[in-house]
Structure formats: C-alpha cells, structure tokens
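Only one protein chain is missing from this complex, and each of the others stays in its spot.
By letter and in written order, the chains are A, B and C; residue numbering begins at 1 in each of them.
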C-alpha cells in the first residue's frame, strides 16, 4: 500500500473496525464504516470509541498524506469527540476538513453522520507534525 | 452477565479490543488491554482510538453500575483524549476516577499508563445520565 | 435590556471585555471586541481566555434567546478552545453556529477571526438547557 509508512505493520485497528477510505479533495478526508455487532456497546448502539477512532484514522492519514513528502510524521495529539445521536444500523459516515495547517500541528473538524445525513458526532482532532527523531 | 443491560447485545467493541475489567472501589474503574497487532496504527504504535475507546468503556460502565438501580441509562456525551506517549507493546492500563456525580451527568478523569507506569494519555469523559424514554 | 434575565445583575464580565453583539440569524450568533491593553497577556497578544469568554458569552446568549420563552435556563457546560494564531491589534470577531439543539444541551461551533479574516481560534461550546429549580 503506497500510502503506508515504510516497514510499518498493517493498519490493524482501522481494519478491525472496517474503515473504508473514500476519495476527498486535498485538505479533506472521507471514510465510511458498516455497522455490525463488533462495533456495538451493551445498549446495542455504536460504541462512542468508534467515532473517535474513525476521526483519528482519517485525520492522521490526511495529514500524513500531505506531509510525508517532506519526511514528516503525523500523530494524534488530542481528540475531542462530542456525541449527539446514537447510530444503531447502516453506515457511519465521516467527513473531515482541515481547519489549520501549521508547521507543528494540523487541526481538523470531523462530522460524523448516519445514512439519513443526521449529525451524530462532532470531532476536533489536533494532529502533531514532527520530524522523525 | 449480571451487569449487562437486559436484552442488550454483547459488548462487541470492548471485546474486539480485548478490554479486561479489573476490580476498583466505588467511584473508580480500572481495566487493562494486551497490546497486539489488532490495536496498532501504521507506525506500529497503539492507535489513539484505543485509548479513547478504553476510557469510554470503563467510565460508561462505572456510571451505569452506580445508576442502574434507579433505572437510569449512562451514555457518553463527550470524550477529550490527550495523547502524551506512544505504547508499542505490553499492556495498556486505565484508571478512572469520578470527579463529579451530577443528576444528569458524571465527569471522569482517566489516566492511561504503560507497563512502566508512565502516563501515555489523559482522558476527560462526560457521561450523560438519562431516564429511558 | 430586554434580553437580560429578569432581576439579574448586569452582564459584568462581557462588558468588562467589551463584547459588542451583532445581528445574526436564528441559530447563529456574532460579536466583536476591540483589542486593548486590558485584554493582553504579558507577550502583548490577546489573552486566550478572551476567546474562550467571548465564545461562551455569545453561545450562552444565543441559546438563552431561543429557550427563554419556554422558561428554560442556558448555562455553559463545557468550553473547548483551540488557539491557532495570535491577535495583537484591531478587532476580534466571533461567529457561532448551533450544530445541535437538543432538549438538554446545545452544541455550538465558534470561529474567531482577526480583521484580515484569518482564523485565530476555534471553540466548541456545549450549553446545558435546564428548567429553573
């Protein structure tokens, strides 16, 4: 996979969740996840950690795609997820927009929606950009 | 499982991650996860979403254990995770302390540490407490 | 002032800062502050607390304007401010959009910009909506 850090292991956690990356213009990121029992919490709704994880995956990847040619690394620094509405079936859709592209950090806003387009979670991600040590 | 909401499906996502609940006094929660490839992101470190998910699982559960006898539900309202240090192997340890137990929300602080006891992430979780509709 | 809670004292802190409320459509809020030495921190830039306070004032007020006719109160529950760029002079502009209007809480996104329209801070505010006790 061309956009995986060289020599790194597979993207295990994102594959475990079932994150499907979708096309998006530069400075944005999109992905989708099909809801299944493996993503549910005891009440039968999607576990909040899935939204946080989905947002982190696509914004880390989106930042990394933009900075890898300069030899930089991109890693999550903070994840602020606000839960608004439960998802019980269908798909989880995430759309991320880079709000700030700084020398040492990027800030993204991620909207998480259900199949009816209702906003179910809002995530603000800060991704640290660093030179490998 | 006595402390699972009646008729609810299994706690799929927490089991997928491999969260092992540990004993803790009232108002606290503890759990542990063994690191494996299923939790890694492309750089080979534990995916940030794992910390967020782990914190959410134990604080939702900790709140629910305290309010279920009043017939209340406990659900994540916001998850603020700050990443401090990568974990690459061994275990992820989480220790949560309830900082506020309100009528409509609980606020928890969660410290995530590695096997050497180093703080790797800090999570502030707000759990909404609601009557079933 | 018609839109002040009856019998309440003046809006002291917002007046101390110098917040000037501007017209905005339903579900949005706008305000402006003129930069002066009273808002600076020791490096000579606007203190980060000013952005947080400005966002809180306009989103609390925006929520309250919408729920007061039902006899509800609106109060800040959490304020997540991310600082992107310093402001040293001119005006601070804030534009808030309600992203969620729930029965017990509203969630707002606030963009803070300078006179050149550059984004200087992003604020996510959660405002609790409660009946008076």
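Please note the rule applied: contacts are C-beta pairs under 8 Å (C-beta built on N, C-alpha and C of every residue); 3 or more make two chains touch, one makes a residue touch a chain.
All of these numbers come straight from a predicted model, not from anything done at the bench.
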Missing chain: touched chains present in the view: A, B, C
Touching residues (missing chain, whole complex) on chain C: 4-5, 8-14, 16-17, 36-44, 46-50, 52-54, 56-57, 60, 73, 75-83, 86
Contact footprint on chain A, counting only the chain that is left out: 77-78, 80, 104-105, 126, 128
Positions on chain B where the hidden chain makes contact: 80, 82, 84, 99-100, 102, 107, 109, 119, 122, 124, 126
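FYI, only the chains that are shown with their structure count from here on.
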Same-site or different-site touching of chain B by its copy chain C, using the half cut: same
Between chain C and chain A, distance of the C-alpha-averaged centres to the nearest whole Å: 29
Rounded Å distance between chain B and chain C, as computed from the means of their C-alpha atoms: 32
Junction residues of chain A - those touching two or more other chains: 80, 82
